[in-house]
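Working notes, beginning with the structure itself.
The complex appears here minus one protein chain, its other protein chains still in place.
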Amino acid sequence: MATLLRRAARVSFSGSLLSAGSRHGRVHALSYFGSNNRNSSTSSKIKVDLDSSSGIAVVKFQGPPVNSMGVDFLTEMAISLDKLELDKNCRGIILTSAVPKIFSAGLDIMDMYEKTPEHYEQFWRGVQDLWLKLYSSSKIMIAAINGASPAGGCLMALTCDYRILADNPRYKIGLNEAQLGIVAPFWFKDSMVNTVGYRITEESIQFGVMYSPADALKIGLVDQVVPEDKVFSTATETMEKWFDIPDHARQISKSMMRKPTIDRMLANREDDIKNFVGFISKDSIQKSLGMYMAMLKMKKG
Amino acid sequence: MATLLRRAARVSFSGSLLSAGSRHGRVHALSYFGSNNRNSSTSSKIKVDLDSSSGIAVVKFQGPPVNSMGVDFLTEMAISLDKLELDKNCRGIILTSAVPKIFSAGLDIMDMYEKTPEHYEQFWRGVQDLWLKLYSSSKIMIAAINGASPAGGCLMALTCDYRILADNPRYKIGLNEAQLGIVAPFWFKDSMVNTVGYRITEESIQFGVMYSPADALKIGLVDQVVPEDKVFSTATETMEKWFDIPDHARQISKSMMRKPTIDRMLANREDDIKNFVGFISKDSIQKSLGMYMAMLKMKKG
Partner (left out) sequence: MATLLRRAARVSFSGSLLSAGSRHGRVHALSYFGSNNRNSSTSSKIKVDLDSSSGIAVVKFQGPPVNSMGVDFLTEMAISLDKLELDKNCRGIILTSAVPKIFSAGLDIMDMYEKTPEHYEQFWRGVQDLWLKLYSSSKIMIAAINGASPAGGCLMALTCDYRILADNPRYKIGLNEAQLGIVAPFWFKDSMVNTVGYRITEESIQFGVMYSPADALKIGLVDQVVPEDKVFSTATETMEKWFDIPDHARQISKSMMRKPTIDRMLANREDDIKNFVGFISKDSIQKSLGMYMAMLKMKKG
């Protein structure tokens, strides 16, 4: 019954959202990736691979050693996500990492240290932009988390519609900013409240808790924990299953859920930038970061 | 200790809420059901049976084949609920089905196909009215879910204070609108968020998930799963237990919890009607529904 109407709906929606043809990879004249079914676009930090026959785009972080979210990462992600958003051949996006053992270590500390206020402002606007693009994407977003994901790494996972984490006890996940003496902004917090609820978020961001895969599953921070070599295949299987749902209805439902959170961020965006620039420019914070980086250097040297 | 004060409170509240006498079925002059302890009122789609000695009213859906929520169903429900709300002999209401295997299949597709905008408007206002009456009822509402309850069927269950589902794997429950290419309105969404939280609702309404009894229990979409022949008796036992609580305190507490959700619906009611009429009048949606109904007819023929 549902299947029948689903097929009918898919046809009727095809004009505005996707053509039945394009779903099978036959027609996709305007793909920015070129003319083959399997197209990929590589920049230094991000690799995008869209399979037009399946409708799945894989966005891979490839910025060793830890996929830090610096200005380059943010810019390349923004461009890639904008293109995919407009590409009718793409119905879903899988975020994953090409770097072993790490999904992403989060925001790049280098962009927060000894820079000008203008740099801090530009950097923070880039972080906000990335969140906005990820959180408001009309595509089905799945995080295939194949490594540790603290702070900003966790945030990217939180923006997805589904999170699959590799079953490796070293792959911890969480908004651990407080451990470093910094504070997760309100829209990090909102993303987490929307995922695991108020109470767990309150404890989590106060004490910077990092969760093991087992604990992350238990509190709902991830939806599935699977063996490391099954993370990606589980992501594609989940995606294929959800492609049965007409895009139009799914997109309206997703937007209805997320609009209040996105609107709150947009309404407070400039204040949030000012807060960040003021906080990070403090001597005490800069001193902390400096000592931290000196220690890292000594460790390496 | 609590029991003692409870008895005292019951007496002191009796003037405005219910008389001690009526609780035992001795005095209930104005009952619209007549003068017996056990009174029933039957219309074509709904059967109401109030036992004045217990204070429990049973509202049974009896519109085969699937208890569709069409104009008649909505009208009869509205009248029955209004009467019960005013009836001091009634302290609690059990919603259940007289049709085997189905609680309710939800909104009637016939009221959404090839009708005038005026019809769509009247229909949608009726759906809103039903939700308002159920969700704001001062009575203790228990859903004795003895069959499948997709979409609108699930919504009626969500408005109750407690949900008991029969342990039959075919009795799935969920807001599955997205599977049919349509969208659950914001107040369906709010009712679900209030029951299972934001995250499960987000996944659920995007992908139109239908839950088995075991999964529904796990996520809190229902409060209890019991053998099919115990659904009704569990409902009455739960109700009797809760009758120990003074009505006045319970009603104020219920209202305090639900008022913001009801106010949000009332504030956006007319916009919601416009949205529905505009959406359902679209050629693409009508075509989908038409194809769906043609397929159903072929299947039967």
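Per-chain numbering from 1; labels A and B assigned in written order.
Definition applied: a contact is a pair of C-beta atoms (placed from the backbone, for glycine too) under 8 Å apart; a residue touches a chain by one contact, two chains touch by 3 or more.
Values in this document were obtained by computation on a predicted structure and should not be read as measured data.
In the complete assembly, the contact with the undisplayed chain comes from B:Asp161, out of B:Asp161, B:Glu177 or B:Glu202. Remark: the omitted chain is touched by one listed residue; of A:Val183, A:Leu217 or A:Ile262 this is A:Val183. Among the residues B:Pro65, B:Pro117, B:Gly220 or B:Gly278, only B:Gly220 touches the chain that is left out of the figure. Residue-wise, the contact with the chain that is not shown comes from A:Glu202, picked out of A:Glu114, A:Glu202, A:Glu237 or A:Asp271.
Interface note: of B:Asn67, B:Ser80 or B:Thr195, the residue touching the hidden chain in the full complex is B:Thr195.
Within the entire complex, the positions of subunit B that touch the omitted partner chain are 1-2, 4-6, 8-13, 15, 161-162, 193-197, 220, 223, 242, 244-246, 248-250, 252-254, 256-258. As for the chain not pictured, it touches subunit A at residues 176-184, 186, 189, 197-199, 201-203, 205-208, 284-285, 287-289, 291-292, 295-296.
Everything below uses one rule, namely that only the chains that are shown with their structure count from here on.
Look at where the CA atoms of subunit A average out and do the same for subunit B: the two points lie 38 Å apart.
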